[in-house]
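See below for the structure under consideration.
Of the protein chains in this complex, one is absent; all others appear in place.
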Amino acid sequence: MRPDRTPWVLGAILAVLLVVGPFAPLWVVFPVTIAIAKGLVALGLMILLRCGLVSFGQALYYCIGAYTAGMLGRVFELDGVFTLMLAGMAVAAATAYVLGFLLARYRGIFFGLLSLAFSMIFYGLLVKSETLGSTDGFNVLPSTLFGIRPADEWVRYAVLAAASSVAFVAALLVHRYLRTPLGSLAPAIKDNEIRVEYMGASARYAIHVKYVIAAALAGLGGGLAATTVGHIDPEMAYWTVSGEFVFITILAGTGNVIAPFLGALIFEGIRNVAFAVSPNTWQMVLGGALLAVIVFLPNGLWSLFRRGRAA
Amino acid sequence: MQRTRKLVASIAAAALCVPALAVAQDAAPIKVGVVTFLSGPAAGPFGVPARNAAEITIEMLNGGKVPKPYDQKGFGGARLQMVLVDESGGTTTQVTEFRNLVQRDNVDVVIGYISSGSCLGIAPVAEELKTLTVFFDCGTPRIFEERDYKYVFRTSSTATMDSVGAALYVKDLKPNAKVIAGLNQNYAWGQDSWGDFELSMKQIFPKIEVATSQMPKLFAGQYNAEISTLLNAKADVIHSSFWDGDLEAFILQAGPRGLFKRSVVVLTTGETAMYKLADKIPDGVVIGARGPYGPYAPDNELNKWYSATFQDRYNVPPNYAAYQMTQAILGTKAAWEKAQAANGGKRPSIDQVIAAFERLTFTGPGGEVRMAIGKGHQAITETAYGVTKKVGGKMTVANVKRYPAETVNPPDGVKAADWIKNGFKK
Partner (left out) sequence: MQQLVAVVIDGIIYSAWLFVAAVGLTLIYGVMKILNVAHGSFYALGAYAAASIAGALLAGGMPPMLSYAVLLGAALLVAIVLGPLIERGILRFMYARDEVVILLITYALFLILEDVIKLIWGVDPYFIAEPYGLLGSFDVADLTYPYYNLILVGVAIACGAGLAWTLTRTKTGKLLLAVIHDTEVSRAMGINVGRFYMVTFTFGSLLAAIGGAFTAPTVSVVPGLGVEVIVLSFAVVVIGGLGSLPGAALGAVIVGLVRSATIHYLPQAELFVIYLVMAMVLAFRPRGLFMLAEARKI
């Protein structure tokens, strides 16, 4: 068995982000932070995808995380970046625990579309809540780090550092989880659920756990996005956002916990370039690039890194 | 009161002429980020006309071809360079793109934003990045009601004006109105527009009855059931803040079903559709243009030049989004050149431009604009409403009533909703 190098690679990436961060141009720091937020959501989707489930409603938990962070600031004037992220994670996980009893029974396209229905109902409820600004949403307070508000030129770096540290811990935990008996059940569930049951494991229970973990990660990402962007609106729960997350996950591949973050980074990069290069036809550039990745890299971007090692 | 304002206006205008004499010393171009919808449903009625307006205005300014008092080249002699960005993709994308504009492309000024959601999301970022940002079209009054901004300005009136103006026009047109009904899109714009209109109507007609308020999903496209309920409501007046495709689909579907015969329909943004659907809109429909734009624009030199130049280039008359875009650019120019004059003819710092912009009065192709509320960052303008009337097959507006800026906008420091609830107290 090959020694597990992933924790070291993760640590190295974190170190690079922390060291290079202060020197990187600010217009790079921001999308990288956003990519980390989206990568967290994609990490959760990856866990589900490994057992063959695709959620078209993951934006529900992303949005719940964001609105939890926003409401805490609005009502209780809390602004600690870790508090907001963890609160978003907790509320998302609790919601997923309840919905999970229903959703864990579903497979394939029906799992995806039922989760889509839930996210759209939540979207509708937010649009109806005029006190929360309806579709215009509201501003989220600038966040603080352990009660300290960093100086203006350091805010972006502080948020990046906080985000990458949290993402590091999350990725490491998920990596460990995938190696536990419950975690490694995923490919078996994907291949043949009946055999899993015969072995004495409960597929439904395993899926329920995975669903809650995925939601917790999405809530974490949502809370992070809310403090980073500084504004939240119901569109964060819209189906196109869910579609974007699924796209990132598939683009990245399920090979490793680093893949979703890489996928998110590349997705943000392509979109940024497309906006700058052809403001009138950026959708076409984005669609073309994504099509190319799917066609030429069948196992996602991660396969680029696997290929060398497999040989 | 009115006279003092005129005096202030003429002093401001005089001040603007001064820099024309000074020779431009700083020839480095001024980079202007322009953000409007280039894709999606808002591109056709607002985004692309606004982009065209930006293109032609900046080109004409660079050529020094705009009439007085804007005849100096660029901003204070420095050429303008436009960086164009699509407003689609949601708030997160827009905040990213705004940061790209400022930190990667190093723009000096950002002018743009049609969606109120974009404006609310961008404003704090503009403040963080200390970048002069001028909103040209978005409607929500919340921006300057919830926070004070230093770097953010809006050169068009808020949506409150459209709803209050519509209510006042109804008072003039149908003084005996008893029943009203609404058809608005179920999102912030539609909810706020109807909320303000309903509230204003209740102030003006204390006994008014609301038969139904229909709130279909944005871009639903099929309105047969809604039209049935509106027909059944037998309302005197139907208010709708529908825009673009939804507005046009509504007109196409409501016409053959006789809705326009049964009730007076008020279309607060009807101007963007009135020429395109000239043969489908019957006479007597109340049309708004979100201010004194398009058919309601004043008959002055600037407007004559503007509408002719725009028509000449794009083969359509400029609609209100185009007017608002040009107004935003000219307003920024006025502030810039006032600051430059105060700075001894040298290129002003952004702080100096901001100081000049606050409480500025300038003239756009839609007439006088005063940055009077929101601590001097939010414009008020007059507004006008009229009804459609075809003259020799051509669409025109008749029975036009103009409402002065103070009548249809809240005073400084008063929230729009409170102002309406208190009976429009000055």
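The chains carry the letters A and B, assigned in the order they are written, with residues numbered from 1 in each.
By our rule, a contact is a pair of C-beta atoms (placed from the backbone, for glycine too) under 8 Å apart; a residue touches a chain by one contact, two chains touch by 3 or more.
These figures come from a predicted structure and were not determined experimentally.
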Task: Contact residue for the chain not shown (choose from B:Leu101, B:Ile180 or B:Leu231) - done: B:Leu231
Task: Selected from A:Tyr97, A:Trp239 or A:Phe305 as touching the chain missing from the view - done: A:Trp239
Task: Omitted-chain contact residue, chosen from A:Met89, A:Val166, A:Ile250 or A:Leu301 - done: A:Ile250
- [ ] Could I get the residues of subunit B that touch the absent chain, sorted low to high?
- [x] 38-41, 43-45, 47-48, 186, 212-217, 219-222, 224-226, 228-229, 231-232, 244-245, 247-249, 252-253, 255-258, 276-277, 280
Open item on the list: Applying the definition given at the start, please give the residues of subunit A touching the unseen chain.
Closed with: 54, 102, 105-106, 108-110, 112-114, 116-118, 120-121, 123-125, 127-128, 239-240, 243, 246-247, 250, 280-281, 283-284, 286-288, 290-291, 294-295, 298
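Just so we're on the same page, only the chains that are shown with their structure count from here on.
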Open item on the list: Using Cα averages as centroids, what's the distance between subunit A and subunit B in whole Å?
Closed with: 38
- [ ] In the complex, go through subunit A and note every residue touching subunit B.
- [x] 25-27, 30-31, 34, 127-128, 130, 133-139, 142, 152, 155, 225, 229-233, 235-236, 241, 268, 271-272, 275-276, 279-280, 282-283
Task: Residues on subunit B engaged by subunit A in the complex (per definition of touch) - done: 38-39, 84-86, 89-93, 95-97, 99-100, 102-104, 116-117, 120-121, 123-125, 128, 140, 142, 146-147, 186-189, 191-192, 195
